[in-house]
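Every protein chain of the complex appears in place save one, which is left out.
After this line comes chain A, so read on.
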Amino acid sequence: MNRATFPHRLLPYLLVAPQLAISLVFFYWPAAQALRQSTQREDPFGLATQFVGLANFRAVLSDPAWLNALRVTVVFSAWTAFLSMAIALLLATQAEKLIRGKDVYRTLLIWPYAVATAIAGMLWLFLFNPSFGTLAWPLRQIGIRWDPLLNGTQAMGLVIAAAAWKQISYNFLFFVAGLQAIPKSLLEAAAIDGAGGARRFWTITFPLLAPTTFFLLVVNTVYALFDTFGIIHAVTGGGPGRATETLVYKVYNDGFVNLQLGSSAAQSVILMAIVIALTAIQFRYIERRVHYG
């Protein structure tokens, strides 16, 4: 690789300055604030502040509600990432096979990505609200006691479906691009050797898509962890009980509804550590097994 060099010593710094400034203001500064606040106990108005060391962290980690949120988050994120990626891959491979109308299908499948998360949540709520939901009625007609307001499993299913649906478009787009990069000659050669469609997919397409899949795995995990707040807020509000309260939702609820800023800050610091660890693990261990053709 050629090393690109700038003749000027100051220019590179100037060029990265805007990005640095944004990171400092919108990431490092709030993160530092959160770190500071996580060691304090403070009334909502900030009139009396007390340094309490790691007491907030001890309280959070021994709180059964936090452990519940951790479990909910794992279930929610795993299902959301898996469903949205699996369905997107299926749709992408099927759209690839089409001869006519390929572009129309692609365009239509990308549309939901333009929907804001909170709106996506509202759409699913309107479809599945037990009182006025358009699809709740047929569900009840076929004998399902549909009541996500009280049934935790159904509520979880609903937020997972909404979150996954919203992300399918994004994944679809990347899978389509990934599929186009796979040389047709490989697939044709396999076909001549007598490999069937499923075999061609699992032995050629899927391994060659690995870089895309890996990238999407990281993106989807982060999405499920953070960007789905709007959906949960609109659809279930973390309920019933605490069945759909994820870690991020709990940070919001404890900080902004219950006004326990210290505990909320400690939770967000733990969350930050979890995300850093997850990303590091993904890059260190999973990436090694990925082939970049």
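Going forward, contacts are C-beta pairs under 8 Å (C-beta built on N, C-alpha and C of every residue); 3 or more make two chains touch, one makes a residue touch a chain; residues count from 1.
FYI, contacts and distances are computed from a predicted model.
Enquirer: Name the absent chain as its UniProt record does, using one of the following: "CcmD family protein", "sn-glycerol-3-phosphate-binding periplasmic protein UgpB", "Cytochrome b/b6 domain-containing protein" or "YeeE/YedE family protein".
Expert: "sn-glycerol-3-phosphate-binding periplasmic protein UgpB"
Enquirer: Of the residues A:108, A:189, A:259 or A:280, I need the one that contacts the missing chain.
Expert: A:259
Enquirer: Hey, which of A:12, A:30 or A:44 is the one touching the hidden chain?
Expert: A:44
Enquirer: Looking at A:112, A:152 or A:211, which residue reaches the missing chain?
Expert: Counting the whole complex, the residue in contact with the absent chain is A:152.
Enquirer: Tell me which stretches of chain A touch the chain missing from the display.
Expert: Residues 41-48, 50, 59, 122, 131-132, 149-152, 234, 237, 239-242, 253, 256-260 of chain A touch the chain that is not shown.
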